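Structure first, then comments.
All protein chains of the complex are present and in place, except for one that has been dropped.
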Amino acid sequence: MKITGSADLAPAPEDVFPRLLDPAVLIRCIPGCEKMELVSEGVYSTLVRAGVGPVKGEFVGEVTLSDVVDRESYRMAVAGKSAVGHANGAATIKLEATESGTRIHYAGDAQVAGLIASVGSRLLQSVANKIARDFFKSLAVEVAAESST
Amino acid sequence: MSGDTSYIGKPVRRKEDRRMIQGLATYVEDVDLPGLHHVAILRSPFAHARIDGIRREAALAFEGVVDVITGEDTTHIGTVPRSTVLPEEVNSPRTPVLAEGKVRFAGEPVAAVVATSKEAARDALELVEVDYDPLPVASEPEAALADGAPVLHEGIDDNLAFDWTLAGGELTWGDARERADRVIEQRLVHQRLAPIAMEPRGVVARFDPGTEETTLWTSTQIPHFVRTFVAIMLSIPETKLRVIAPDVGGGFGSKLNVYREEALLCFLARRTGKPVKWIERRSENFQSTIHGRGQTGDVQVAVTSDGKILGIHYDVLADLGAYHQLLTPAMPAITGLMLSGAYAIPHITIHVRGVFTNRMSTDAYRGAGRPEATYVVERVADLVAAELDMDPVELRQRNFPSEFPYETATGLTYDSGDYVKALNKAIEVGEYAGLRAQQAEARAEGRLVGIGLSSYVEICALGPSSAMPSGGFGWDSATVQVHPTGSVSVLTGVSPHGQGQETSFAQIAADKLGLDLDQVEVKHGDTHAVQYGVGTFGSRGIAVGGVALYRALEQVIDKATRLAAALLETEADQVRFEGGVFHGPDGALAFGEVAFAAHVAKDLPPGFEPGLRATAFYEPENFTFPFGTHLCVVEVDPELGTIDIQRFLAVDDCGKVVNPMLVDGQIHGGIAQGLGQALLERVVYDDAGQLLTGTLMDYAVPKAHQLPRFQTERTETPSPVNPLGAKGVGEAGTIGATPAVVNAVVDALRPLGVRHLDMPLTPDRIWTAIQAAERSKVGAR
Partner (left out) sequence: MIPTSFDYVAPESLDEAVALLQKHGDDAKVLTGGQSLIPLLRLRLARPGVVVDLRKLSDLGRIESAGEALEIGAAATHAEVMNSAAALEKCPLLSETAGEIGDVQVRNTGTIGGSLVHADPAADWPAAMLALGATMVLSGPQGERAVAAEDFFVGLLESAAQPGEILTGIRVTVPRQPAARAYRKLAQSASGFALAGAAVQLALDGDTIAEARIGITGVAEHAYRPREVEAALTGGALDASSVETACASAAEGVEVLEDIHAGAAYRGHLASVLTKRAVLAAIERAHGHAS
């Protein structure tokens, strides 16, 4: 599935960018993330409880942050496996300075394997979109909180 | 028994129905044994991946688990077999029972857990840890053939299982093109289908340590084959393996196979010493039972301006899946053989490339290669008719062979066939002229009404080994065992799983021997009880199995006549067997009396063996060629894109009919599956090889309320190939129905400029095609 979109945040790119690479922030933004521990440079082991409605899976895996161009862009790859299937995705995230702050553009792919692919295909795109939206909603809250302190 | 009641040709109710309807049948799931253990199979979620490691400790420690095995434990087991039919040269990689270092389709078995309960097995399955290293995936055949495509099998770098061309006929393709006034082209897609028998697969295996015999119960169409090949795979003697097909809830070709799980369960029973059971879940059935069809082809037709088809050139990619199953490569080859359809076509070329893809294997599914051929030819007929502005009936009549036997450009000899008769009957019963008049009126009102035909010929009752380039097994067997008390057991080598041969074979035997139907018992499916047989598939039950029975019956009557003659103190040629009685010049004996005497065996004539039993093995001299015409009338709702089938008429000729009710049942079921392909069904894999249609919520099997009433008619042209005159009918409905519906829908949309649509004809596809056609009309102004 393709996941593309954009989100507008109040602070400027130089304030937003470091948040995006901060595991303490990411753990609060990735929906359902309960663990994010540094394993090696840019690589974090994660536990994410993700799902939609009554369907939930405990995804054990990794988040990898790479191709960092300060204040401009980076790449985030997510992979996890659970009893309901495997999920992975990668997106390029670009920051654009705007009059009101920052516009974040995200473009990437997500792929699932296993049970959720074979029984849930009609919902997968919506779920992927929702996860992306929720991530940036939480991020907006995070950066707003930061800025107000 | 009164001899003047003939069973043949009567709609006798099925003997097997009593137990089926009352829930007294025994399917594999019903087989219960003391100490039974349960097997759960771990399947790959990835379509293509290396296996870096498997850890089973946690699963082994789970309460109730007695064993956990992986591909490391099964390397000694031989490959899942592939039968050599056609084409001759095929790249045949090993198909392992459990994945060895690599998985190549989503659903491939990776590990198996044996436990005391099915719940424990299922729970423990989740504790088996597999490290997958995903690899790039080739899901579509085109992707597997593209530059830089991932290689599925070591040593087969181009992912091609075979590249096969069959070309023939009195003209060359070059000549056909040259003489033609037009060459029409079209791409045709046969989507993958899931057979969805009501009963999924299942296997029970038990090893007897005393006799060292393994018994395998399996939901199969070919029990003897399974015995032979599983024995080979496990390197055990066939004498130590018994295979039982109990009641089988449908197969449609999907159980004409030897599956990994059959060898696996046999292996586990021997390894653990426990009786073991595995029952396929429906979601497993979608992933790891064979799929049907899966061909994408480009057809070119050379035709004269007065509608004579001079040649067909068909270039096709066959989506084989990651591994071969029993008949995987043969399907597109059979398509090639039948590409002449019901017509006399001076040239035919088929060029097939069989491609390995990261998907489940394709193999035989109701029609097995012939629906594809008929669809191509019947769409071609309508495309040509449309292009030349000719009535599709006339186009067909112009191209039927003018005399029989007719040898096709593909090398087959059609024995007998009054295709014109079937077409004319369809035209007459369907009131074709009236239908076209009604269509004209409807079109004047702006309504989208379409009429579609399909004149098909199909090849079945495989078959004569002389006609099959490599591979035989075209025969089947029957034993007629007469008991002292005069009743008869028929042991048939075919393996019915819904076809009703417990009844139709009893009809044949009862008629021949002058018995009541309930004096005859038909047994099948147990390799310990029944002599070697080939099985039930390819519409061969009556045309091959029934004829073997007929031959055995003749032998029994012959022997009984000689004994009766001796008992009546006359010569055999003075004895007439009629109505169950041997009539001599000075007396008569009932069949039962002779049967008893044969067993008492006192004062038998010289050279006469005691007992009364005969076994026949019969191989037909030729295939049989059932044929027919299907006629369909549809109306399309342009706003919704939905199709209403207003009429479906099937005229089928399956030769002489033993039980018309069973034939109707086969036609109805066949048409239902044919309509399913045309309108509803499609197996969908995404580009990562994930199966998206994994349940019945996304794969639309036709339901009763979605189907119209079928009107069925018959013509009866006896087959000259066997004494029963029977041809076979199991697949004809499916073969004929699909193109009739598609032709009708395309005809309905013809005023809008639509020339072709691919199956399934979902409302979205129809609406989208209508929109596109309207846009291009606007653009053209």
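Residue numbering begins at 1 within each chain, and the chains themselves are lettered A and B in the order written.
One rule holds for everything that comes next: contacts are C-beta pairs under 8 Å (C-beta built on N, C-alpha and C of every residue); 3 or more make two chains touch, one makes a residue touch a chain.
All figures in this text were calculated on a predicted structure; none of them were measured in a lab.
Looking at the complete complex, one finds that the omitted chain is in touch with A, B.
Within the whole complex, the absent chain has one touching residue among A:4, A:66, A:92 or A:125, and that is A:125.
Touch with the chain omitted from the figure is made, among B:283, B:539 or B:734, by B:283.
One of A:12, A:52 or A:90 touches the chain omitted from the figure, and that residue is A:52.
Interface residues of subunit B with the unshown chain, by the touch rule above, are 118-119, 122-123, 281-283, 639-642, 680, 684, 692-693, 695-701, 706, 762-764, 767-768.
Looking at subunit A, the residues touching the absent chain are 52-56, 83-84, 115-116, 119-123, 125-127, 129-130.
Simple rule for what comes next: only the chains that are shown with their structure count from here on.
With centres set at the average Cα position, the gap from subunit A to subunit B is 49 Å. On the side of subunit B, the complex with subunit A involves touching residues 45-47, 106, 126, 132, 134, 283, 286-287, 684, 686, 688, 690-695, 697-698. Contact residues on subunit A toward subunit B in their complex (touch as defined above): 83, 85-86, 111-115, 117-119, 121-122.
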